[in-house]
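Input: a single structure, listed below in structure tokens.
Of the protein chains in this complex, all but one are displayed in their positions.
Chain lettering (A, B and C) follows the sequence in which the chains are written, and residue indices restart at 1 in each chain.
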Amino acid sequence: MIIAMKSDATEEQINDACESVRHLGYTPHLIRGEERVVIGAVGSGEKEEHLQALRCVPGVADVLRILQPYKLVSRELKPQKTIVRVGDLEIGGNEFIVMAGPCSVETREQLLETAVAVKEAGAQILRGGAYKPRTSPYDFQGLEEEGLKLLAEAREHTGLKIVTEVVTSDDAEVVAEYADILQVGARNMQNFALLKRLGRAGKPVLLKRGMSSTIKELLLSAEYIASHGNDQVILCERGIRTFETATRNTLDLAAVPVLNELSHLPVVVDPSHGTGKRSLIRPLSKAVIAIGADGLIIEVHPRPQEAWSDGPQSLTLPDFAELMVEIRRCVGNESRHIN
Amino acid sequence: MIIAMKSDATEEQINDACESVRHLGYTPHLIRGEERVVIGAVGSGEKEEHLQALRCVPGVADVLRILQPYKLVSRELKPQKTIVRVGDLEIGGNEFIVMAGPCSVETREQLLETAVAVKEAGAQILRGGAYKPRTSPYDFQGLEEEGLKLLAEAREHTGLKIVTEVVTSDDAEVVAEYADILQVGARNMQNFALLKRLGRAGKPVLLKRGMSSTIKELLLSAEYIASHGNDQVILCERGIRTFETATRNTLDLAAVPVLNELSHLPVVVDPSHGTGKRSLIRPLSKAVIAIGADGLIIEVHPRPQEAWSDGPQSLTLPDFAELMVEIRRCVGNESRHIN
Amino acid sequence: MIIAMKSDATEEQINDACESVRHLGYTPHLIRGEERVVIGAVGSGEKEEHLQALRCVPGVADVLRILQPYKLVSRELKPQKTIVRVGDLEIGGNEFIVMAGPCSVETREQLLETAVAVKEAGAQILRGGAYKPRTSPYDFQGLEEEGLKLLAEAREHTGLKIVTEVVTSDDAEVVAEYADILQVGARNMQNFALLKRLGRAGKPVLLKRGMSSTIKELLLSAEYIASHGNDQVILCERGIRTFETATRNTLDLAAVPVLNELSHLPVVVDPSHGTGKRSLIRPLSKAVIAIGADGLIIEVHPRPQEAWSDGPQSLTLPDFAELMVEIRRCVGNESRHIN
Partner (left out) sequence: MIIAMKSDATEEQINDACESVRHLGYTPHLIRGEERVVIGAVGSGEKEEHLQALRCVPGVADVLRILQPYKLVSRELKPQKTIVRVGDLEIGGNEFIVMAGPCSVETREQLLETAVAVKEAGAQILRGGAYKPRTSPYDFQGLEEEGLKLLAEAREHTGLKIVTEVVTSDDAEVVAEYADILQVGARNMQNFALLKRLGRAGKPVLLKRGMSSTIKELLLSAEYIASHGNDQVILCERGIRTFETATRNTLDLAAVPVLNELSHLPVVVDPSHGTGKRSLIRPLSKAVIAIGADGLIIEVHPRPQEAWSDGPQSLTLPDFAELMVEIRRCVGNESRHIN
């Protein structure tokens, strides 16, 4: 921790600040610059509270954190990449993963038709929401457990693994009963009660970045899950909120190599929510492979114009099959494989 | 709903789009412009799904919504302002409301000392977190029910009403047992399970705007609570996330008159989280009164430099007493009163 | 300057970093923490280049700046507030300043009618654009020198001072010939050639904050003008660009007290561009007075529905007269005066 004093701080204030540093369990080191005094605080376990508290001490201009606040999910702690295992599937290894399916589970026909098609095209995991977090209370809220049963039936039928969203800790148990991977949606990235609950879920978690969350906050949310007992976390970049309106969100692809530098967890990208526009899925999927992500999550619907949610960003089944040919080619060019 | 066709849309595509409009239960009205065709869709109950679905129809360039998606909380539906009653206190009327207290309930001494002081200075409501949503799992997470008991004791002792946060629907019942007003924090503004639960809480709700939520989304979250049975909602502006780093958040004061135009619900402002800096609380509080908000929520701590959270933005007890003198003067200048 | 080494930095890398610090003319001070080494660099004249260059040294994790990069405009250097004098008018003193007028100078009738009305209502300065920076090349670009002549005529007729925009250094001379205050628009806040030129203009400058500029960048742009010879600078908050679409921009009112802490320059606020909506001008103007700004700049047009630009945010002449009654009342409540 570094405490910068104001240029007009008195000797007494400097002494008081050093005393406060000691009071917090750190050892102060004074550096007298030409314009101001800076205090280095040496010790372990740097906490947010300490940082904040010292800003109140008279004469202090600023307090700067040196250490990263996350531990278990950091590369510094564990340099080798984590592989999340879902049955025989390895996420974070040399295989490139494609999760595909509808935004919402709507009907048995819709889901099974989609599942068979994405399996045939080469996807390994079926996505589909049974519990839907919707901005408006008047929009379709999901089939709930009925939807989970349809997902399980689709798995039975195709062999695909299942990823689906949990929207509240109350539902964690029932979702974990049916799903292979539990998804935390962007709006719930800082629903800490849910994160703690998923720490005890015994199943891998797909953690989506909040639409205005920093990379550091995403890693701290992953740290919640890990520190509560579950280190099987897959991070997901899905676009952040900016002033730009040409796309639904701004997909922050640089987050992929940044996350790979800071953390050992696998990283996948969702270009469907990231752009909100069907025509952009193909070029962005190619970029996602090139930049070194571990997988893609893509919305697919047999009849997007009739979808109950996210129609404009959903691919048709033939579009998806065509995209998979291109994905396979690009994955091969990066010396990785798919299936 | 307005559907703008592409400039090169064929007659067949235009016919198909009209058919899709009819299929959704609306009547299409064609307008042939010099460069493109626009279709007006007449009907009721405009839904997000419809908007989205029509964007997939070939030849469609854009779909524009005309109606606001929220109903119960809108001024169009109910022109007169809502007054939220908490015992004998009226929020949204001519009295200006001040909620004050520590970020977190830490100890009995800390809470009671603060409660007595803010009561004496003229606050009507005591704030204080017993369940704390913290970005890092290693930061203080709150005293939980023990904290609620201390809040109830402080109410007993001072006559102040109590507002405190619920972080998950699991805790709604226990918090509602102790608190007078249930707070939804910024990170939970789109925790729809929680919002639905608070629709059945039987107590007023203080709904904080998410740090990257639009005003429309805030109103839709209020609509969740209202449409599930609880119209006693107080809206709270607490700053949004922007690129500016000089303040913790950017307080969007224009949101107050915008909300007053669009909705009948009372609006309060939190300059403590909005700025993150003690020296800014006074000027911003004055601006909040001048702009026509119904109240303020302010963090106060007996010893901010020892606070377990939010120290730098907390006022000391004497600072708060001094601020209340100024608040009282400004409120009087606006022909409103306090106590 | 503070250089944080990586936790796995070698002794050789630490020595090399110290050497680099010396090479830049600073003295290194080593602090050995439990997890990593931090180097404090003592010396004067901390420059952006130095900061950046040290980030390239192997083993360095981060470089943190301690000193503010602006000098002449800072409160640390000059604690007493600057008063900008425009004839007998003092901006930054106890008088509250209102600048009012149309977005664009359109016709002689429009300008004179407005000037007479805003003078009568109590404004001290007439605003109006003769050179217009417009997003589209097909929109009205201003009357140019003809507009300046009309502004001068309006000054002659009413005694109002004139503020008008300079869009390029080429026009600085001709605008300075006619205007009392030279305005730098938001899009030009980092047009450094223009800023340098205005350093030699011999007239006060109204510097608008860029729509995505930080407060620090605004002060550095003011520093450009000051360091090139002109310390008569008025800062103007006019809203920043965020994700919110309910208002044209997000007016950052907290910037006013922040600027007052960091700088001695006067600060005015433009709620017209800040909100883009006529109905919001009155509540925001009141907040601007309460928060301690030195003045307001407001768009007024005799017939907003016929305005060639910014109609929706312009007040009519009677609306403005009514607003001035309220402004006068609020200014009096703050123990300041107007005229």
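Everything below uses one rule, namely that a residue touches a chain if its C-beta (ideal position, glycine included) is under 8 Å from a C-beta of that chain, and two chains touch if they have at least 3 such contacts.
From a predicted model like this one, the values you see are computed outputs, not experimental measurements.
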item: Residue in contact with the excluded chain [from C:Ser7, C:Thr27 or C:Gln190]; value: C:Gln190
item: Contact partner of the left-out chain, one of B:Val38, B:Ala152 or B:Ala321; value: B:Val38
item: Contacting the left-out chain in the complete assembly, out of C:Glu109, C:Glu306 or C:Glu326; value: C:Glu306
item: Interface with the undisplayed chain - residues on chain A; value: 212, 214-216, 240, 242-247, 250-258, 261, 274-275, 279-280, 283-284, 286-292, 330, 333
item: Residues from chain C at the interface with the omitted partner, ascending; value: 20, 47-49, 52-57, 69-70, 133-141, 167-171, 187-188, 190-194, 211-212, 217, 220, 223-224, 227-228, 241, 278, 304-312, 314
item: Chain B residues touching the omitted chain (full complex); value: 2, 4, 7-8, 29, 31-36, 38, 40, 42-44, 62, 64, 66-67, 76, 212, 241-243, 245
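By our rule, only the chains that are shown with their structure count from here on.
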item: Central chain (distance from its CA mean to the mean of all protein CA atoms); value: B
item: Type of chain A:chain C copy interface by residue overlap (half), same or different; value: same
item: Turn needed to bring chain B onto chain C - CA fit, degrees, nearest 5; value: 180
item: Centre-to-centre distance between chain B and chain A (centres being mean Cα positions), rounded to whole Å; value: 26
item: Chain B-chain C separation of Cα centroids, rounded to whole Å; value: 30
item: Chain B residues counted as touching two or more neighbouring chains; value: 212
